[in-house]
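Only a single protein chain was left out; the remaining protein chains are all shown in position.
Showing chain A:
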Amino acid sequence: MFLGSTMFRHRWLPIFLVAPLAVLVFLFFYAPVFQAFYWSFFLERPFGGGSEYVGWDNFARVLSDPEFWKASGRTVLFMATASSLAVLVPLILAIAADRAVRMSLPARNILVWPKGIAGASIGLVFSFVFNPFVGVLAPLNSLFPGIWNPSFDGFDAYISLIVAHVWGNIPFNFVILLAGLRAIPHTIIQAGAMDGAGPWRRILDVQLPLIMPQLFLTLVLEFTESVTSAFALIDTITKGGPGGATTLLVYKIYLDGFSSYDLSGASTQTAILMVFFILVATLQFVLLGRHINYER
């Protein structure tokens, strides 16, 4: 870092410079986070009808609600499947694009496009593509009636969400993983070839171990991303249905808070979700701190 002599000494100027962002972070990050925890110990009446301290009652109510556990289970399942696919698909694409083939250049351009398309827009497109009556799979339905119907079958709805989620998350993960692959020195690849490792073997034994940091990072970021970005997809493709089969926790919090006006319940669930993500972040920090890194 910088030595004392290579830094300015001012009492007020740095405070003045950092203050605007610090105030915003306090008001719109720390205050809401604090309030979520605070409210989970109070019974809040909607429209400012006052509040009453109820201790752990809200937690008892939420934790004894089977819907909460179902939504949490779905969230964890979605996190596990959607985020691993959203890393695996770009990984395969990045390994392919890293080779000097003619397709590589257009692919590197086109695979970034989804970054500019809102989750809700692509959700609407996929809700049409997967529509059982007019969509791509409609012919399949006329051959085998009822084989594909996301508005009745929870599993089909779930698949629609995952396909849309992976679509939207290709750009970031693809760019990161490709950058990792391209940073591998050519000499290491050549050394592998000299030792008789063919191109397939080198993927497993040279390239994959060397991009472990990038792979780990994309997976870690994808955890948070899959839980929060799912909202726009759920709201446009499945509306949480059929019969609540795709109601993840974030969507349930939205319904509880903004449709049922159960502010205490919504805050309590937000607080539980936050604790979960703080734990995940701590775990990541511990693991990342251990440096999955190889000398290059």
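The rule we apply is simple: a residue touches a chain if its C-beta (ideal position, glycine included) is under 8 Å from a C-beta of that chain, and two chains touch if they have at least 3 such contacts; residues count from 1.
In the analysis below, contacts and distances are computed from a predicted model.
Chemist: Can you pick, from "sn-glycerol-3-phosphate transport system permease protein UgpE", "1,2-phenylacetyl-CoA epoxidase subunit A", "Amino acid ABC transporter substrate-binding protein" or "Outer membrane lipid asymmetry maintenance protein MlaD", the UniProt protein name of the chain not displayed?
Modeler: From the listed options "sn-glycerol-3-phosphate transport system permease protein UgpE", "1,2-phenylacetyl-CoA epoxidase subunit A", "Amino acid ABC transporter substrate-binding protein" or "Outer membrane lipid asymmetry maintenance protein MlaD", the omitted chain resolves to "sn-glycerol-3-phosphate transport system permease protein UgpE".
Chemist: Per the definition of touch given earlier, which of A:71, A:181, A:245 or A:273 contacts the omitted chain?
Modeler: Candidates A:71, A:181, A:245 or A:273; residue touching the omitted chain: A:273.
Chemist: List the residues of chain A that touch the chain left out of this view.
Modeler: Here the touching residues of chain A are 2-10, 13-15, 17-18, 20-22, 24-33, 35-36, 39, 89, 92-93, 95-97, 99, 101-104, 106-107, 109-129, 131, 133-136, 138, 167, 170-172, 175-176, 179, 189-190, 193, 198-200, 214, 217-218, 221, 224, 227-229, 231-232, 235-236, 250, 253-254, 257-258, 263, 266-267, 270, 273-274, 277-278, 281.
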